[in-house]
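The complex appears here minus one protein chain, its other protein chains still in place.
After this line comes chain A, so read on.
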Amino acid sequence: MRRQRFVMGCAPLHQPLPAYRRIMRDDRPRLPSSPGFWRSPLRGPWFTSMLGLVLLVGITVLFVTGLVSYAAYNPGLDPVNDQTPGKGFLGFYLFAWPTNPHWLYRATQGLHVTLGITLIPVLLAKLWSVVPRLFALPPARSLAHALERISLLLLVGGGLFEFTTGVLNVQLDYVFPGSFYPLHFYGAWVFFAAFVAHAVLKVPTALRNARRRRAGQEPGAHAAAGEPLTAAGPGGGDLVSPRPDPPTVSRRGALWFVGGASLLLFATTVGQSIGGALRRTALLAPHGGADPGSGPNGFQINKTAAYAGIDAAETGEEAWRLVVTGRTGTVRLGRADLLRMPLHSSALPIACVEGWSTADQWWRGVRLRDLAALVGHDGDPPDVFVESLQRHGAFRRAALRANQVADPRSLLALYVNGEELSPDHGYPARIIVPAAPGVLNTKWVARLTFGDL
């Protein structure tokens, strides 16, 4: 009795199979292709179905927020914004990215990355719960079954590929074969194609299994208790071990375990997307912990001036000139010239594709639409092509759409939080646009070319 008390939760009792069934089944335990090889009493249709339903919702949100992030770059505006120019109809849904609400990208991308990291335990548990089927024999019972198994390779390989590239990219570990954007974007479509097919085939069963458990008639429990097992039937009874080890935790307890693991990842990550005092709670996230500095310029940095190869000699008062081109020609402005123009303030965040963001910072500078007016675009500002002093890097040049230029909060910022920009935040001048992804807020701006792109 005493020992029973320490078993977490209460596990369903699995009676051993009657002898005649044991002889009928191929239970040689040495081969993973035999059902008897798999001993965990946790595997079963209810456990798999619950995890599957969580992933159904979670991965759908990941896919949609991922597509939204792609749209946020305005890839249709200009080739410099588009890391996947060969996308074809995969960009069918693209739209002009709005500037309202100003925290839009902060929210969608924070959700994308934080949810992705939070779902990792669920993904791993789901794969664990169905691994016996990887070894199931015969390899294919019909053409439909053979196709499904090929599709599962795309599902599992594609899913792990997406999660892995995402997790590596936010940690700046660029070991994957190529640029992150095309790999993660096209990989997402390959994965999602397999995911939709899998969902259509499995969701009805998963819902049935989830409901059955509530009514206390789980197919797995029955199968283990002696009811006929289907070979790999749609019900999922084949996942139940025919000779389970005694349980150390109930299925419900195991689900709590997975949920707890997700909660731990969530709790140690989400702070980097909220900022303020909560940033310190993101203990292992790349932009958690302490800020890189203190004071007005102390907030998080995506790429420092040193990393971008910015030479201080180019940004000095004497050397730096902003070249603005438009309908009426080109003007060259020093920092002093800019400071003589009307200065405006806006409170806007920096929100990175890597999921981290800052709280609103108080920027002060010249409105982009005022700069457009200076070169002949009065009243109706067009798109703008922005170039940085940065010599290499994918986003040293960026295009902003007319609606972004026209927004009164869009600035060529010279100050932040009441002080001159630091070199790492883009001194002498940087772009800041509401709701735009971080990399489109070009730092160390050298040239602005207004005109329809």
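The criterion applied here is as follows: a residue touches a chain if its C-beta (ideal position, glycine included) is under 8 Å from a C-beta of that chain, and two chains touch if they have at least 3 such contacts; residues count from 1.
In this text, contacts and distances are computed from a predicted model.
K.L.:
Determine which name in "Lipoprotein", "S-adenosyl methyltransferase", "Multiple sugar transport system permease protein" or "SDR family oxidoreductase" the UniProt entry assigns to the undisplayed chain of the complex.
P.N.:
For the chain not displayed, UniProt's protein name is "Lipoprotein".
K.L.:
Check each of A:58, A:98 or A:157 against the chain that is not shown and name the one that touches it.
P.N.:
Looking across A:58, A:98 or A:157, the contact with the absent chain belongs to A:157.
K.L.:
One chain isn't shown here. Among A:80, A:167, A:323 or A:359, which residue touches it?
P.N.:
Of these options, the touching residue for the absent chain is A:167.
K.L.:
Which of A:283, A:319, A:339 or A:394 touches the chain that is not shown?
P.N.:
The single option touching the absent chain is A:283.
K.L.:
Looking at A:51, A:77, A:115 or A:183, which residue reaches the missing chain?
P.N.:
Only one listed residue reaches the unshown chain, and that is A:183.
K.L.:
Please give every residue of chain A in contact with the chain that is not shown.
P.N.:
So the residues of chain A touching the unseen chain are 2-8, 84, 86-90, 117, 120-121, 124, 127-128, 131, 134, 140-145, 147-148, 150-151, 153-154, 156-158, 160-161, 164, 167-168, 171-173, 176-178, 182-183, 186-187, 189-190, 192-194, 196-197, 200-201, 245-246, 248-249, 253, 257, 260-261, 264-265, 268, 283-287, 289-290, 292-293, 300-304, 306-307, 424.
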